[in-house]
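One chain of protein is taken out of this complex; the other chains stay put.
Naming follows writing order (A, B and C), and every chain is counted from residue 1.
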Amino acid sequence: MIDGIRLTKAPIRWGMVGGGRGSQIGYVHRSAALRDGYFSLLAGAFDLDPDRGRAFGADLGLDPGRCYPDWQAMFAAEAARADGIRCVTIATPNNTHYPITRAALLAGLHVICEKPLTFTTSEALDLQAIAADRGLVVGVAYGYSGHQMIEEAARLVADGTLGEIRIVNLQFAHGFHSAAVEHDNPAARWRVDPAFAGPSYVLGDLATHPLYVAQVICPHLRIRRLLCTRQSFVSSRAPLEDNATVLMEYEGGAVGTCWTSAVNAGAMHSQKVRIVGSKGSVEWWDEHPNQLRLEIQGEPARVLDRGMTYLHPQSLADDRIGAGHPEGLFDAWANLHCRFALAIEAHEDKDPARLAGLRYPGIEAGVEGVRWVEHCVRSADGGGVWVDYA
Amino acid sequence: MIDGIRLTKAPIRWGMVGGGRGSQIGYVHRSAALRDGYFSLLAGAFDLDPDRGRAFGADLGLDPGRCYPDWQAMFAAEAARADGIRCVTIATPNNTHYPITRAALLAGLHVICEKPLTFTTSEALDLQAIAADRGLVVGVAYGYSGHQMIEEAARLVADGTLGEIRIVNLQFAHGFHSAAVEHDNPAARWRVDPAFAGPSYVLGDLATHPLYVAQVICPHLRIRRLLCTRQSFVSSRAPLEDNATVLMEYEGGAVGTCWTSAVNAGAMHSQKVRIVGSKGSVEWWDEHPNQLRLEIQGEPARVLDRGMTYLHPQSLADDRIGAGHPEGLFDAWANLHCRFALAIEAHEDKDPARLAGLRYPGIEAGVEGVRWVEHCVRSADGGGVWVDYA
Amino acid sequence: MIDGIRLTKAPIRWGMVGGGRGSQIGYVHRSAALRDGYFSLLAGAFDLDPDRGRAFGADLGLDPGRCYPDWQAMFAAEAARADGIRCVTIATPNNTHYPITRAALLAGLHVICEKPLTFTTSEALDLQAIAADRGLVVGVAYGYSGHQMIEEAARLVADGTLGEIRIVNLQFAHGFHSAAVEHDNPAARWRVDPAFAGPSYVLGDLATHPLYVAQVICPHLRIRRLLCTRQSFVSSRAPLEDNATVLMEYEGGAVGTCWTSAVNAGAMHSQKVRIVGSKGSVEWWDEHPNQLRLEIQGEPARVLDRGMTYLHPQSLADDRIGAGHPEGLFDAWANLHCRFALAIEAHEDKDPARLAGLRYPGIEAGVEGVRWVEHCVRSADGGGVWVDYA
Partner (left out) sequence: MIDGIRLTKAPIRWGMVGGGRGSQIGYVHRSAALRDGYFSLLAGAFDLDPDRGRAFGADLGLDPGRCYPDWQAMFAAEAARADGIRCVTIATPNNTHYPITRAALLAGLHVICEKPLTFTTSEALDLQAIAADRGLVVGVAYGYSGHQMIEEAARLVADGTLGEIRIVNLQFAHGFHSAAVEHDNPAARWRVDPAFAGPSYVLGDLATHPLYVAQVICPHLRIRRLLCTRQSFVSSRAPLEDNATVLMEYEGGAVGTCWTSAVNAGAMHSQKVRIVGSKGSVEWWDEHPNQLRLEIQGEPARVLDRGMTYLHPQSLADDRIGAGHPEGLFDAWANLHCRFALAIEAHEDKDPARLAGLRYPGIEAGVEGVRWVEHCVRSADGGGVWVDYA
């Protein structure tokens, strides 16, 4: 039960890079971090334009002196304060995630970062090494994983309800970019520019979400090889894809598919995860996240609802309100931020025991997302060939 | 667009009565009021047990000196402070709503109150008169009305898309109290005790929600007469009902029905509102609040999604995130609290123009809910007879 | 399993009154009766226009000599033949059902009749007495009751899965007559003319369908009193209603509601039956008849599918094809006609034992439908008052 009573000793002094005026994701981060009092927003480098960033910080009620012109200034100044921030969230375009995260870690800050963490696996591993070395948390913004029914799906796999897992079907395929909307929409433009977006568009921007959800549900599965084809149906987006399909083969014989698209015309999110075992399947859909469909072969299909006492106790741990009431994306993100805070406190207290059972998308998840995209792109650019996964 | 930037000059100094440790609805209120910075929680009388209430306030980070043993003490002490609270939320059992709200208004406080506002219409009108006299806002916790698709439904009625409204079908019928759960569950017990709950159980606790939603969608409809039957399927609940059906006839010829139940076994909320006009219908379901079904006779049924640009601009005003992402109950409540704050500021600034177009469940909605329940009970207790609505 | 192998000794020699060229329901009857070889179409008085009727019969491959100008001629001539028809289906406007059925019974014919059987209960009881006296079957065209999932719902009630039945919610509310389509559509016109349609429109035409389905599912329920309001939203239809709501109280304390409409703008059929017991509920929807939703309080909702082995054996008896494949309205009607034929053969063989367990809508169902409409109309025309059911 989450009821606004903080489970940590104190709010974490916290700052932001990016996410300023007009940023949608910036509000999602702030709402999630501040919702239950786990973080306290004290500093920010919100905007490339220092004046605009400072004005935005003022609107948020920040001390103008802690609204910085850029992240370099922020990290330096905050490090010099006894009451400086201990954690920073990075909500900037993809190309900046690596240098800013690296600098933050080197400044001794815990980091919550938008995905993709970096453009290359070697960069991501570099961050992982630094974080491990310094005992810092890196949380990655796989926000959907905070929905409780994903925990329930994971428990149904873990307790054998589904039998041996055979098939993983992933999908995140919307239609909002069926036309070349980026021509008139700056917010969409950088996502299809490799200089800012990195080596992929929808693979990194969309597909890594259900990929991580599937990893939460089936933590035992290891990809053995994969194959990807990608297309740029709006041709000006090439080499970045607006549609892709990935085939995966896992160690042990399970197989997977992933369809991701920004040109699935007329579709909303269509983010769906279906896990098929030898006895039954579960299916989850992010647009209606409070339900989980459980289908046991030979039995009627069941619709499980968030908050019901027939769920595993762990699935109920993050309930904020009784069953029937819909929780939404903001609640899922807030759930994750509670765990980020708990993880940060456990790290700072050097008490790893408190991390046991605390599931959150950390640096490993960030590395894995980058690695997966890298392999997909290599496969696709090789003509849609199988590539071994390593 | 709601993005955490407060549109009022300052947070409203705010306190709570009730909603302490273990209260689910208390968290909903706090989350909604604090989410976007419109309110600042400074004082509370959270619990009948003063020590427990004080401890709870401390956990929320309040000044212990402003955690009061009871609301009488709070209203007196806060009134004496220059920086005293300006608004109080009342989240206590039903029987206390009237005296506490009355005292708060007399103490010059704006009030946000759980429904039902009172047990009788005359009490509700008394509150309305006091609030009008002092220029105070009374917001009523009809939280579902903060969902954006209800605004869209209202616009579709207002712009004539549905034609002349003929039929209003309301439903809020869950199954959680199919058995006599109150025997073992104190939180459920007071709801079926007339001394605490008032003259009704499900009519007041559940049915007034879709009733208010329908009033938002069809503000022009006036009930002419109604008929109600109510049952106590768990007989120990008598005279309070756990199931009821209401027939309504409106001025001008439209008709309505309302089914409300706590013994609709196996159902989750099943809160649905369907408005039928001469040309088409809309239907909304609180468990999946981001969709609105629009059915125009002779055309394919349409599923409208929150956040899409084909909606009326007013329906998009409270968007917190792009279409496809599900918003939930907490977002709807937070939307309402933004409006409560705007209304309070407009009242304090004596600038009624700013209230134009600001739709929120105020004292009139509270009065109407009480009046409707009163008529329903009179009809049911008369044997299920028609009673004129006045 | 139905596989086209007839379970009776021989096809029943069969004729039709009405249902000629352009009649939609005529085809439904023929398709159902002929589908599995239980009936053999040998004679007909298909049309008020003898020439057109004869031509239609010829198109169907009938002996022109057995295509009669009217039903009087047909009954007389067929009775005189050694190989005359033994059963007749009556698919004519409502006002003719009583005289034609009566004449058919007096001519010694089994009858399959469209509903409503008659305009008054006393007429219906007259038919019941004649049929009983002569040992003849009267089947009534409550076609939906042939869907297999209704059998499953009945079994779930009978075996106690739902507990004690508390609430019956019925609905058949389409929108096809939201406007005055009868002005340009002769097929719709007679339905709103009391001379042809009888004392009601939607109550008799639509509501009696879910009413009978509920009787199949809950055969133990007896209405104690009811209350009805009806409206003519297209005013030229008055006194016949295009919308009505019925409240029912059953012996023993259960309650029911029924909403029926032809002005539920934008809706397709919306024929839904929900039965609520003390432990759980079932819900069936005629537009997706292969599924039955089973909701046990405290357990996940279940979706039961036609043809699955987890169903009661009796629910599988009429399977025509494996689970997953959708069966439709024509299959339901054909199922009923198999049972009509089995009932006719059992009657002719004077072997009532073979009727045990053979559930079909017979004369009792026809009487009950008329009685229910009669009470509804009396209540509505009395101002929406309670009338005792007798």
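The definition used in the following text is that a residue touches a chain if its C-beta (ideal position, glycine included) is under 8 Å from a C-beta of that chain, and two chains touch if they have at least 3 such contacts.
These figures come from a predicted structure and were not determined experimentally.
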Looking at A:N94, A:S261 or A:N335, which makes contact with the chain not pictured? A:S261
From the list C:P186, C:G322 or C:G383, which touches the chain that is not on show? C:G322
Where A:Q128, A:T208 or A:N243 are the choices, the one touching the absent chain is A:N243
Please identify, in ascending order, the residues of subunit C that touch the omitted chain? 2-6, 23-24, 26-28, 30-31, 35-37, 56, 59-61, 174, 176, 268-269, 286-290, 305, 320-331
Residues on subunit B facing the left-out chain by the touch rule are 294, 298-305, 308-310
For subunit A, which positions touch the chain that isn't shown here? 162-163, 166-167, 169, 175-176, 178-179, 227, 229, 231, 233, 243, 245, 247, 249, 253, 255, 257, 259, 261, 263-267, 276-281, 294-297, 299, 301, 383-384, 386
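Just so we're on the same page, only the chains that are shown with their structure count from here on.
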What whole-Å value do you get for the distance between subunit A and subunit B if each is reduced to the mean of its CA atoms? 34
Cα-centroid distance, subunit A relative to subunit C, in whole angstrom: 56
Could you tell me which residues belong to subunit B and also touch two or more other chains? 176
